[in-house]
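Contents: one structure, followed by commentary.
Left out: one protein chain. Kept in place: all the others.
The block that comes next holds subunit A.
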Amino acid sequence: MAAHLKKRVYEEFTKVVQQQEEITTKKLRLTKPSKSAALHIDLCKATSPADALQYLLQFARKPVEAESVEGVVRILLEHYYKENDPSVRLKIASLLGLLSKTAGFSPDCIMDDAINILQNEKSHQVLAQLLDTLLAIGTKLSENQAIQMRLVDVACKHLTDTSHGVRNKCLQLLGNLGSLEKSGTKDAEGLAIRDVQKIIGDYFSDQDPRVRTAAIKAMLQLHERGLKLHQTIYNQACKLLSDDYEQVRSAAVQLIWVVSQLYPESIVPIPSSNEEIRLVDDAFGKICHMVSDGSWVVRVQAAKLLGSMEQVSSHFLEQTLDKKLMSDLRRKRTAHERAKELYSSGEFSSGRKWGDDAPKEEVDTGAVNLIQSGACGAFVHGLEDEMYEVRIAAVEALCMLAQSSSSFAEKCLDFLVDMFNDEIEEVRLQSIHTMRKISNNITLREDQLDTILGVLEDSSRDIREALHELLCCANVSTKEGIHLALVELLKNLTKYPTDRDSIWKCLKFLGSRHPTLVLPLVPELLSTHPFFDTAEPDMDDPAYIAVLVLIFNAAKSCPTMPALFSDHTFRHYAYLRDSLSHLVPALRLSGRKLVSSAVSPNITPHEDPSHQFLQQSLERVYSLQHLDPQGTQELLEFTIRDLQRLGELQSELAGVADFSAAYLRCQLLLIKALQEKLWNVAAPLYLKQSDLASAAAKQIMEETYKMEFMYSGVENKQVVIIHHMRLQAKALQLIVTARTTRGVDLLFGMCEKFLQEVDFFQRCFIADLPHLQDSFVDKLLDLMPRLITSKPAEVVKILQTMLRQSTFLHLPLPEQIHKASATIIEPAGESDNPLRFTSGLVVALDVDATLEHVQDPQSTVKVQVLYPDGQAQMIHPKPADFRNPGPGRHRLITQVYLSHTAWTEPCQVEVRLLLAYNSNSRIPKSPWMEGGEISAQAETSIEGTIPFSKPVKVYIMPKPTRR
């Protein structure tokens, strides 16, 4: 018994030792044999193919480490040889392909086996799968020429297989691995490199459409890999355009496009005539023909590709918009032509008469070509297509072609204008954007402008705003046109008052682009009279402001215009220049002293004195370090004030000025806090005074967060300084707490935390430490070993002295810096009518805001709702709610759901935008933190928020439920 016991003890003992050994060895080793072994056991256990398949499926769900791949592969191969069921073999083959893709595993060892089993395989499906595996292996070993050759050989051998799947895979393999070198050259082993192009080309006439498609795709793949395709392929591809199957046609269109880009200038004959044309023109004609194909997939493909064929000759291009109309065999003019004629004859549309469009001359029956040979009317068809996908593709293509050819741009204008009336909003929007992009090339005729302006009444805000943007950069030819545009825009303003800002902006550009056209309109617009004084218009009327914005911007480059202004106009100018300075430019008004002309508007940005001023004042601050504290404080205060004012005056310097001012403010606060008397008094006496110091610490922290996250363009060198400042604030906080609180426990924890922060700082910014000579951190790090061992009280003491001794770090200014800002356009916060809803239910509030210079707004911008009871609610807008109308600008249009319990009377809630930040998110980017152990969750979590828009008050009233 005793022996038995002893044995057991020993057993257990040895067991424990073994386990320890296993644990000490590398974990990866441990799993390696078990993985393949487990698979082996499972596969052996499997009684039926279905079982085996189940095991394999389970196995495939877990990843395999690179070290154990080979073992697993061996086991799989072993089972492959034994297996009779094709479905299991298929799964094994697919697993082999997956495994050979594992990073860090070189699959050349299994290639021989794979080729071997390929030769003995009977099932077509398994064969196809094996070829797929070989493709995976081949792509992995793309440098090894010999292996590539071998694989290509294998593929060629199986090209004659009866199954389309096998042939497909073979072609895919050839396309991906086929040699790119010219045929005929022999490599070292004496094996002739096969002419892959020829082989693939032969399969263009395969009986199976799937194989034909695969062949074309393989050819395209060759092209993508850099092989220059032969021109002979062009003719083959042209024949495929009339294939019965849409996927073949679609691929063939691509191939033709590729060839046309390769050999644009070579000459091809026109069949059934002696003429010859450039290949790119011929290809263009062929692709145009495909725009009226039976299958919409092909149509989309064709329409898309048309846009990128820029080498096409212009008369071919213009044919795409040409559709010879006729009625009863008589030539008829299109509505576009009629509109143009009406316009050029100086007559205005007098309403359509019956027979106004009556056909004119007889058409020669022989000359009418009903089948569009060539490019005739391709876009006319594309833009009228049933599927909106085709229409959008056509509009995009039109845009691209018009950008490269101004005469084409002129021609396609009518068609684009027509598209403004499409039934799908996306298409309308797209065509407006397109028009904007090409507007440099074109001048709008009045009738076209008229049509465009009709869309201003659209109920969709996106459409209207796109149209405003279009008008911003449109060229108008006549003064009537300007007048028309103004009238329509004012109509828009009365119908949709929320468009105010967009309309004002639009008129600003309209005015500054057409000063000479606005000039004759001024008396009428201002309703001045040569003899009589007219009533002074209401200054708050948005429509009046709109008119003034137009006139003032025109007046900027038209010095004669101010002579036409009446007295109140000048007064209004002064007012608007101040209140809407971004819309109203500075005017040189000679002989008038109403306007202060202190700031001369025409200064070249190079020797901008304001920029110099900024630099100088900053340098002054940085150089004055050893002044007496009083002097320093005053200088800082003045500089901060200067910078703030500068930021207000010079919008382009606002970012820099604000950024520097914030930094100086931090420094000022720090100095002030350290100047406090509290440090000299015994602890119990200054309890009430400590407020100021701790408040300062808190404020510095806030400022540093704002500096770090609210400015775009902040570089690493600024971040260091900011973090340094924050560290100082934390030290201050620690000292203040140490002096105000009893008990060591709390202090101990804080000390610990602070030291961690210092350590963290050191790790993060080790590269920048040399720049921080003599600074707080520099000294702190010197004393680090001592700090770690000392007691909290001592730490506090050291910190205190160091804070006082620390120097003021110079903040290098970044090149480009912009402060993030947001304005809430809607809700406007002016309504006196409360939003009523039943308590407990929700009400949707539309929020519309513009964001400037916000990086990655989708993840950082949040909406906050503050209820009167102090309850705050943060709403995360959907990524789709953000639009990006221009660089650095974003637009948030979202809905916020409000809800509350019943109130007795209506009250206001505050809505504001927050910028969420997380200072940890900066860390994984640093190269010295390998592996990035911070989980994804930590990265997305919010550490804090900065409000960055003015809050808007919304009047709401949750009513009690009626029962």
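Heads up, the rule we're going with is that a residue touches a chain if its C-beta (ideal position, glycine included) is under 8 Å from a C-beta of that chain, and two chains touch if they have at least 3 such contacts; residues count from 1.
Throughout what follows, contacts and distances are computed from a predicted model.
Participant: Hey, which one's the missing chain according to UniProt: "AP-4 complex subunit epsilon", "Proteasome subunit alpha type", "Integrator complex subunit 11" or "Exosome complex component RRP41"?
Facilitator: "Integrator complex subunit 11"
Participant: Among A:451, A:477, A:650 or A:918, exactly one should touch the missing chain; which is it?
Facilitator: Missing-chain contact among the listed residues: A:451.
Participant: For the full complex, which residue in A:47, A:160 or A:904 touches the chain that was left out?
Facilitator: For the chain that is not drawn, the touching residue is A:160.
Participant: Just to verify: which one of A:93, A:155, A:287 or A:419 makes contact with the chain not shown?
Facilitator: Among A:93, A:155, A:287 or A:419, only A:419 touches the chain that is not shown.
Participant: Among the options A:203, A:234, A:659 or A:754, which residue touches the chain absent from this view?
Facilitator: A:203
Participant: Please identify which residue in A:98, A:267 or A:387 touches the non-displayed chain.
Facilitator: Of these options, the touching residue for the absent chain is A:387.
Participant: For subunit A, enumerate the residues touching the unshown chain of the complex.
Facilitator: Residues 160, 162, 202-203, 205-207, 244, 292, 294, 323-329, 332, 334-336, 351-354, 365, 368, 370-372, 377, 380, 383-388, 415, 418-419, 421-424, 451, 454, 457-460, 495 of subunit A touch the chain that is not shown.
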